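Structure, as structure tokens:
Of the protein chains in this complex, one is absent; all others appear in place.
Naming follows writing order (A and B), and every chain is counted from residue 1.
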Amino acid sequence: MSVLSREKAASGAEAAPRAGLSEGKKQERRLGWLLCAPAAFVMVAVTAYPILYSIWLSLQRYDLKFPENREFIGLANYVTVLSNDYWWTAFGVTMLITVISVSVELVLGMGLALIMHRTIIGRGLVRTSALIPYGIVTVVAAFSWRYAWTPGTGYLANLFSPEGAPLTERASALAIIIFAEIWKTTPFMALLLMAGLALVPDDLLKAASMDGASWWQRFTKVMLPVMKPAILVALLFRTLDAFRIFDNIYVLSAGANETSSVSMIAYNNLMKGLNLGIGSTMSVLIFLTVAIIAFIFVKLFGTAAPGSSDDEGRR
Amino acid sequence: MADIVLDKVTKKYPDGTTAVHEIDLEIADGEFIILVGPSGCGKSTTLNMIAGLEDISSGELRIAGERVNDKAPKDRDIAMVFQSYALYPNMTVGENMAFPLKLAKLPKAEIDKKVAEAARVLELTEYLGRKPANLSGGQRQRVAMGRAIVRSPKAFLMDEPLSNLDAKLRVQMRTQVSRLQKQLNTTTVYVTHDQTEAMTLGDRVVVMRGGYIQQVGDPQTLYDNPVNLFVAGFIGSPSMNFLPATVEESVLRTPLGDLPLNDRLRRSLSGADAPRQLIVGIRPEHFEDAALIEEHQRAKGFEFTMPVDLVESMGSDKYVYFTVEGERAVSADLEDLTADAGGADLPPQDNLVTRLSAESRVRDGVDARVWMNLDKIHLFDPGNGHNITLNEGQDAGVATP
């Protein structure tokens, strides 16, 4: 039996050279480049060039209200932003939202993934319902939450205090923003985790329970280790996604009472303040922060980016 | 229908590896030929080159006398059955079988007639409307066969067509494939890694290793007269036993004892370059319980006594295992064989496997007296693996490096 399966695996290995025709090799390369060129061109043109351009803008005094004052000023914009309390408050708020929402989502998402994966009844119904928060337009969901908490209109407004207007107080507004964020993105987290769950072989769990592992032990000792790569990928994706939070804040609190995220204040500087120099500086700083977060995930936790082992399908 | 000729056909990959080295092979019209060997031996590459799915790096391939090196697969008029069956999941069984005929732009009525006929032969008539996903493994396999036979091609190519079936079904399908091939009398090239399939199916068997043909011949010839250690060990189940041996004055010293040299062995060893260190090969059925040997036979053999490890009773006969003390036979050929058999995963083999009559009364853990037939033993040169006991003039096929 083992001989048989080994042979199967080996004949799979034979397939790799089989796929490549010696004379067709060059043609294959050319075709590959040709097919990828349009996608690569668009992606690079719309991201790489603007990001370089925005670095260039960030080194200038450039206020659209006073375009004649445009001038190269080196790193002065960075000094302005980094020594500004608004920036650091927004940075703190963004971090807070990111850390809390992603942690809660991880727990809830794991639960939801387990339910979607293992429920014995109504699997289709659960999965369909869970997809609704994922698919719904963020702004729509945000309006729903906003009206839910608006005094007079909403069914939740008086949940905690009869007189309160939760969206106008900093702490409760932040809590609602985080809650809305969690509602919207837990299903996405759960789907990523479910893909990891599917990788846990049933026999492994059966073996563990035969070996006397309790439910909790099976979860922590068998499932989590197998799922670790999927968990890390899900965390990375969601962390970076949460860090760019904008829509929910825009609708729920409009950034009032120090609830702005970095994306919010960058947008405000640009669109309301029309200050391209400062707006671009913030853009670059956000970009750097995201890069650092991604770097930490990849280097420290060893998150394997999906697609980095992209050729396994061929082997 | 046609003959297929491979003339110094070679497959070289751009990275420099050579998968197939100058293969010469003539496949007669209507012949059923098997390419067999361990994985990576080049058998599938050879088949793909015949199919036209891989380019031929050098050499010539002729089908029905015509050079087809540069022809696309569709212009070679040959059909292929894949290991995965490669059934089109979006088409029904009937549509799958009709697909090659549709591509050939046959009239609808003729397509229906041919599909119906093939379905009848393969007993698929009632499944014509089903999708492949709703068929069992055996049925899928038959659809794949059906798709190949409907168009009456010049030749069939089969790439391990039975290896995805379970053991019992595989045996049944084996006979069906064999019967079908006889019935259609179409040239067939069949690739497998399973030596049992190779032995039972083919008119001739081609044993390959590392891109070279080791031996070509009918199954019995390969079994009785293997040209080298590799073929000897690869063909036959359970495998041939191999023991290290040293040539002394008039005996062959082996872990089983000193074997007397009879005329046949003496002749083989008389060659000037015959080595002193040898490997003795003997098949399990050439042993017998000494108690069951008739007197006139006894003289042709050699007897030894050893404690029995294990007896497996098969009903018709008994497999009796012994542990051989001392060194093991060492040779590159044997290493290849153990590697192929998953040797790295198994404990070191110092087993001697014998196949004794069912009447034998040997028991586990008790000493047994065993007779071995000296007329049937083979002597191999450990250096190059060659069988030095092959009778000269015997047609045992070619042996390249």
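General remarks:
Keep in mind that, in the parts below, a contact is a pair of C-beta atoms (placed from the backbone, for glycine too) under 8 Å apart; a residue touches a chain by one contact, two chains touch by 3 or more.
Here, contacts and distances are computed from a predicted model.
This complex has a chain not shown, and the name its UniProt record holds, of "Carbohydrate ABC transporter permease", "Protein ImuB", "Small RNA 2'-O-methyltransferase" or "NADH-quinone oxidoreductase subunit C", is "Carbohydrate ABC transporter permease". Here one chain is not drawn; of A:I73, A:I115 or A:A175, the residue touching it is A:I115. Of the candidate positions A:V46, A:L75 or A:A171, contact with the unshown chain belongs to A:V46. Of the listed positions B:L103, B:A274 or B:L292, the one in contact with the omitted chain in the full complex is B:L103.
For subunit A, the residues in touch with the chain missing from this view are 19-20, 28-29, 31-33, 35-36, 38-40, 42-44, 46-47, 49-51, 53-54, 57, 112, 115, 119-122, 124-141, 143-145, 147-148, 152-155, 157-158, 183, 187-188, 191-192, 194-196, 198, 229-230, 233-234, 236-237, 240, 243-244, 246-247, 250-251, 262-263, 266-267, 270-271, 276, 279-280, 282-284, 286-287, 289-290, 294, 305-314. Contacts to the hidden chain, counted on subunit B, fall at residues 51-53, 72-74, 78-80, 82, 84, 86, 88-90, 99-100, 103-104, 147, 151, 157.
As a working rule, only the chains that are shown with their structure count from here on.
With each centre defined as the average position of its C-alpha atoms, the distance from subunit A to subunit B rounds to 55 Å.
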